[in-house]
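Can you read through this structure? Questions will come right after.
As you look at this complex, bear in mind that one protein chain is not there, while each of the others sits in place.
Just so it is clear, A and B label the chains in written order, and each chain counts residues from 1 on its own.
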Amino acid sequence: MRLSLDFRGTVIVAILGVIFLLAAPEIFAKVTIIKLNVPIALAILALSLALVWGFGGILCFGQTAFFGLGAYAYSIAALNFGGSTWAILVAVLVAAAVAALLGYVIFYGRVSDVYLAVITLTVTLILYSLMRRTSGPDYKIGDALLGGFNGVKSPKINLPWDSGETLSRIELFYPAFAALILAYLVCGWLVRTHFGRVCVAVRENELRAELIGYDTRLYKLGIFVVGAALAGLAGVLFCVGVTRVTPDVFNLYTASLTIIWVIVGGRGTLIGPILGAFGLYYLTEWLGKTASINNNLILGGVLILFVLLVPKGVVPTVTDWVAERRGARAMRARERRMRMRRSRAGSGDPEDRA
Amino acid sequence: MDLFFAVALQIVYGIANLALISLGLAIIFGMMRVINLAHGEFIMLGGYTVVVATNEGVNIWIAILVLAPLVVGIFGVIVERLLIRWLYGRMVDTLLATWGLSLLMIGLVTTIFGASTATTISPPLGVISIGEFTSSGYEVFLILVTVALLVLVWAVLKFTKLGLVARGTMQNAEMSEALGVSTSRIYMITFGLGAAVSGLAGGLLAPITGVLPTIGAVYIAKAFITVISGGMAILAGTTSASVLLGGVNGIVDFLTGPTIGEVALLVTAIILLRLMPRGITGTWFRNKL
Partner (left out) sequence: MSRSEIVLETRGLAMHFGGVKAVDRVDFSLWDHELRCLIGPNGAGKSTFFKCLTGQLVPTAGSVVIRDVHVAGREPHEVAALGVGIKTQVPNVFNGLSVEENIWLACRRWHGPARSRSLTAETLERLQLGDIRNEMVESLAHGQRQWVELGMVVAAEPWLVLLDEPAAGMTHDETVRTAELIREINRTATLIVVEHDMQFIRMISNKVTLFHEGRILMEDTMEAISVDPKAREVYLGTRA
């Protein structure tokens, strides 16, 4: 099992991340750093789907449901509590609880993969249309008006020990990026634990995992809930980064993005979808400024292209190519050795047995 | 008493609406095991066809009943040839590729027509009255057309040669090939017909809902839930699921409002799938059409 070798790769990436965390505010303009907060949140969302889909094999097309629930729960809780610390916890728990409920019904009901995909997509779409209808003074939870189209204002994150001290948008970068690095390390660790390996096995062949004695429903539920909690956390960082949460967090476009990050970045890797999220964010930004091509057009085209031509995604295709080159080089070296051995065989090489 | 009829009409309309938007998807899913995530956009395309055509002076009935299905049907055939047929047997990849197609279509329509409604057209056929309540005559028309459509599809599947060949291919593609049927052509025709039905649905609904590039998302959610709850049998599944889910939706809608009504639809579907993972016609009515 080449696991320990792989984890070294994960740690290296994490260290690079820490370097970036410390160096970036010195190198880049304030505006750039502030703008990073959004793709960081999206990257965590991508990571959550990489875990659930890439490793767990669970086709969740509606990961944005938990993303949005986290954002709304945080905003509503923070407005009611007057502080952010417990609100963050509430947000993550709400996302996890909803996932636990939905997951229980789906996994213990042995609903097929494809149906699961469509059901989760439907959940996020229904949440979208639901939240859009909540304008008006009657729709509120505690002190927080749900606000319909306009959504809910998201209070800034404050230091846990002093609710007066809130983080400015540039200060937000530090905990946000640190959260990304930490989440990445935790996910990397998780997929290498016994639990994680079983989830991968379930993805590979659920029946065989059952026949070995694992209750696969439990494992699927477990990783689904962890992924949802992570998505909820991403939601929190997102809404704080853009200062409010609107029903658009649940919409089809956002849901499409999460899938595309994983497809383009690479299923079965953790870093791939993270890079996919950053890459596509800046790509759509740049295209929005230079060309006037509709975003949907671009995304649709990208998705179709990748499904047909690069089904594994960027990171695995690149690593496969590198491995092949290395493998080809190793093969050539081996052939050279064999040729030398054969020529020595004529002179009675001790390697040969009679 | 009048209230009862008025409400009942609304509920029946809701059921017919659900069946109408689901039928095209059911045909494609039932025949080819393909889940077309661009289904909502096919409906949207039908709607745009009608709006554009009537604005150009085409008679509204021709636009709805002839033009919309024709345009979207041909588009469906093109999509099948260019995209879908490379992905048969790969369910997840088909889901993803059709998702890409849906985004592509939204993007294209937005680019050509802009992000907001082109022009709305008002529903023809005026108003009918039930005692002191009024209902739209067009809604009644829609109910009748939906029923006619279901009967038509049933008739085609049951009594025509195409229907028989298609059903055979659906049950055992290899056998059909061995018997000399070009399954590739059958899939192409089936996809085209499913698209045409979706286009017709879009055309019929255009006067009521108006058209937006993003209107497809509304239809996808409901159509999927209905098709999956219905199960493999195209007509029995769509009908039974529409009646059940549409009925629940309508009743809850009447009692509490559209928001909760939609939630009730989703919850009902989830409970249904929990009890019958293969849909209604996976458990009962198993060998019906």
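What we mean here is this: a contact is a pair of C-beta atoms (placed from the backbone, for glycine too) under 8 Å apart; a residue touches a chain by one contact, two chains touch by 3 or more.
Given the structure is predicted, the values throughout are model-derived calculations rather than measurements.
Trainee: Considering the complete complex, which visible chains touch the unshown chain?
Mentor: A
Trainee: Among A:Thr134, A:Thr216 or A:Thr269, which residue is in touch with the absent chain?
Mentor: A:Thr216
Trainee: Taking the entire complex into account, which one of A:Leu121, A:Ile157 or A:Val200 touches the absent chain?
Mentor: A:Val200
Trainee: Could I get the residues of chain A that touch the absent chain, sorted low to high?
Mentor: 1-2, 194, 197-198, 200-201, 203-205, 207-216
The rule we apply is simple: only the chains that are shown with their structure count from here on.
Trainee: Mind checking the centre-to-centre distance between chain A and chain B? Centres are C-alpha means, answer in whole Å.
Mentor: 33
Trainee: In their shared complex, at which residues does chain A touch chain B?
Mentor: So the residues of chain A in touch with chain B come to 59, 61, 105-106, 109-115, 117-119, 121-123, 125-126, 128-130, 133, 251-253, 256, 259, 263, 293-305, 307-308, 311.
Trainee: Where on chain B is chain A touching in the complex?
Mentor: Of all residues in chain B, those touching chain A are 35, 83, 86-87, 91-93, 95-97, 99-108, 110-111, 214, 217-218, 220-221, 224-225, 228, 258-259, 262-263, 266, 269-270, 273-275, 277.
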